[in-house]
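For this view, one protein chain was removed and the others were kept in their places.
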Amino acid sequence: MKVDVLIIGAGGAGLYAALSAAKETKGLNVAVMSKIYPTRSHTGAAQGGINAALANVDPSDNESAHTFDTIKGSDYLADQKAVKYMCYEAPRIVREMEHMGVPFSRINNGKIAQRPFGGASKDRTCYSADKMGHVMLHTLYEQCLKNEVNFLNEWFFLNIAHDGERVQGVSAINIATGETQFIKAKSVILATGGHSRMYWGYTSNALGCTGDGTAAALRAGVPLKDMEFLQFHPTGLRKSAILVTEAARGEGGHLKNNLGERFMSKYAPSKMELGPRDLVSRSIMQEIREGRGFKDEEGREFVHLDLTHLGAKKIKERLPQIRELAIDFEGIDPIETPIPIKPTAHYAMGGIDTNLKCETNIEGLYAAGESQCVSVHGSNRLGGNSLLDIVVFGHVAGLEAVRYAEGVDFAKGGEEILQKDKKMIEELMNRESKETLGDLRDELGEIMFRHFGVFKNEKEMKEGYAKLKNLIERANKNLGVEDKSKVFNLDLQSTLEFFNLLELADVLAYTSLERKESRGSFYRDDYETRDDENFLYHSMVTKNSDGSFNYEKGKVDISMYEPAERVY
Amino acid sequence: MKNIKYTAKIKRYNPEKKESYWQDFEVEVEDTLTVLELLMYIKDKIDSTLTFRSFCRSAICGSCAMLINGRSGLACKIQAKDKIRNGVVKIEPLQHLPVIKDLVVDIDPAIEKLKKVKPYLEPDPKKVPDNLKSESLVSPEEFAMYDKQTDCILCMACYGQCNALEGDAKYLGPLQLTKAFRFIMDSRDGMDVEERINLVENSGIYECVQCQMCLAACPKDIKPAEDILGLRRIAKDVGKDNSATRRAKFWFQTVYETGQIDKYNLPVASLEEDGEVIKENMEKEFKERGLKEENFGPQPFDGIQDLQNFIKKVQKEVK
Partner (left out) sequence: MKKIGIYPGCCFQGADEHNYEITIRFLENMGVDGILLERAACCGGGVIDESNKLVVYGLNARNIALAEKEGVDLYTPCNTCYMIIAKTKLALDSNPDLKEQVNKILADEGLEYKGEAKIYHTLNLLRDFIGMDNYKKALKREISGVKVAPYYGCHVLAPNEVAVDDPDNPTLLKEILEPLGVEVIDEYQNQNTCCGYHATYTDNAQKERLAIKPLDGAKEAGADIVATPCPLCHKAMDGKEEPILQVTQLINVACGMTPEETAINLNKTEVKLSI
């Protein structure tokens, strides 16, 4: 199979890239490959909104304030020109989506409604009740149908083929048939999403957020950037870790400990519940550590997110999904009862290293969205900036990939990666499983949450890393695929996803140990403060053939704002 | 929380052997499991070949729609313990779509039908700016006209429960028609309403039997059958004159005149010539039974004017 521009992943970044590519190109074949149906993508789970300084609600807002808030929120690890680009593009791209049909909530004058959000100095977050990601994803899909974008639905992406300079194509399994195939492409965009699933039972992410593209990039020799930065969202549901949007706090929800205190007054006296996510997550864990949390019969510890004072009308109008989630998955109605919540692994700031044009170190290979690290989020992403990031850089990647593909022929070769992939799959299929995927996955989640969680330190991380290495070794030896069939073998797919998670967990553990400071989402209680002198750099990791890592320090662009202390 | 024992009775399909069969899994699990968690438990602990789609776990991605005790729903949103009947929870793939393996169905046929309704905004240049300096202005009231319909997650639960599809596999389907309604109601849409209606007239809005099963199936509480009535409402004014539009007009008129639908004259009013035979047969039957001619159709009750005033006022005053 041959495709001029191949996009891997059909979330917001992938679909925007596809749309922009399809509109830009004069006759090139654009296709989107996804391991699921496009509208299943995890973009749809984003609830709260998308940031853009439209100044519809607060006339004093502007792009520059958005830029500064984002840089400050990133704890000065974001590349400032990249942030500026994103924030200045924001109003344009939000309007473009509005023109495509995204059903935004409105204020009385008919303009797009905006709400306050964590870490933002103004009411900047555009929303559609609490289903922003869902309506964006579906609108983009509708537009792709309109623009006759080709879809390879339910294809599981395996590896990138390149000749050391240029991309040649990718290998993938057609899930419906079980065939492993090579797809030749002039340009490839990785828009495969995040990898928070390595925190298995402790993450808000969908089951498939397994960093398939990021792991493939690592295997292909593309540097991964800032992998130690993974954000814990303060409000995951107690049992399932499913997310309760920040909008719940944006609309006035209170966080309370077992004494009934709004404890955020101690940690962020001015922003209170709307402090940045890293701070709020740590504050919750601190309350729990000091015995002011709640504990259920199964030993799960949590605090309360109290919406009861907002009243039935506001909850039903502004937070209908949250109410539904609380009823379905916790069995409580937030109109009457506070929601039990705990921090949940939520978003990977780190990922595939690209420049502002979404280019990687391989010609014709691009990355966009959560799998990419430009970096616009630095060490901590602000709420409402992820939906923005994926469309702004999805758009850039789509255009750049077309421009590149229009100037070149297909690179020769690449098919040979199929043999390696087929052999790897055959080995897994033939291997007698001595341990089960379910058990190993749970173990990975436990290791990551206990040793690389909201609070970290040298001792616990070293212990955790040893456990992780042991787990990787056992998985390589003991884990096989029990379902031996070809058609729709999701057992095989889950196993491959698990190996991707292991590869990335290895990088995350490694880079976490290297960074001896606290910054943004990355918090160590043995190095409690930020150390700009020694650690104001992007960690850049490539993998050697023997499995060891090269670690380099990438320059951070601080050309606009001097790093300052982050106070809320 | 406690452990409970029951049987998960799952309909399986092996595509390589083209073989369909039921399999019982005896489980003893926490009573708080969703059906999806139950399936994951079975896959992890008992039989890793059991195949089903799942992704977000939180009822927003739409992957895990299936038949649970014969009714469509999202496995992730339904508590398994609520579905135990005589110690058994019965799980099958969605209906009306080809089964690929076990609980996985091919949704492409439904997506192809979705494409037929042009499920996207055609911006109205009078409403949608042609530059990116501003957004279209949409009042909260205009937005409310299609807000609920945009909740659709394309899970196909309604499609799998649809009786009109049971009668005609070519029928467009509930979610497809809700999508069509959503764009007609969007004040930013510039496609002629007539054109949008034309897209849903064939194998579409008139084949719906109003059984309400799509309302019961939708995990997002969308009401496709009511949206279909909405489409018929619009079609009555802009669509082709047909038996359904004539029925709607006649029905309203006779209820206004007598309080009841005149079922004696309805066949001719609605089906025109084809209705004559029905009417003749009715006449024959009535005469055989010795029914008086004035009782063939409804007679207005005493004080019908009260009803007429009421209807007029409702039309004018109720918002």
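Just so it is clear, A and B label the chains in written order, and each chain counts residues from 1 on its own.
In this text, a residue touches a chain if its C-beta (ideal position, glycine included) is under 8 Å from a C-beta of that chain, and two chains touch if they have at least 3 such contacts.
Just so it is clear, the model here is predicted, and its values are computed rather than measured.
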Subject >> Chains on display which the left-out chain touches in the complete complex >> reply: B
Subject >> Contact residue for the chain not shown (choose from B:T7, B:N69 or B:N198) >> reply: B:N69
Original post:
Among the options B:I4, B:L33, B:M145 or B:A216, which residue touches the chain absent from this view?
Top reply: B:A216
**OP:** Extract the touching residues of chain B with respect to the undisplayed chain.
**Re:** 68-71, 83, 85, 163-164, 166-168, 206-213, 215-216, 223, 226, 229-230, 232-233, 236, 242-244, 247-249, 251-252, 255, 259-261, 263-264, 266-267, 270-271, 282, 285-286, 289, 291, 295-298, 301-303, 306-307, 309-311, 313-315, 317-319
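Here is the rule we use: only the chains that are shown with their structure count from here on.
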Original post:
How about chain B: which of its residues touch chain A in the complex?
Top reply: 1, 14-16, 32, 34, 43-45, 48-49, 51-63, 77, 100-101, 104, 107-108, 114-115, 118-121, 123, 128-129, 132-140, 142-143, 146-147, 150-154, 183, 186, 188-189
Original post:
So in the complex, which bits of chain A are touching chain B?
Top reply: 36-37, 39-42, 44-45, 54, 91-92, 94-96, 98-101, 103-112, 128-129, 131, 134-135, 138-139, 142-143, 145-146, 153, 176, 206-208, 239-240, 242-243, 297-298, 321, 324-325, 328-329, 331, 436-439, 481-483, 485-491
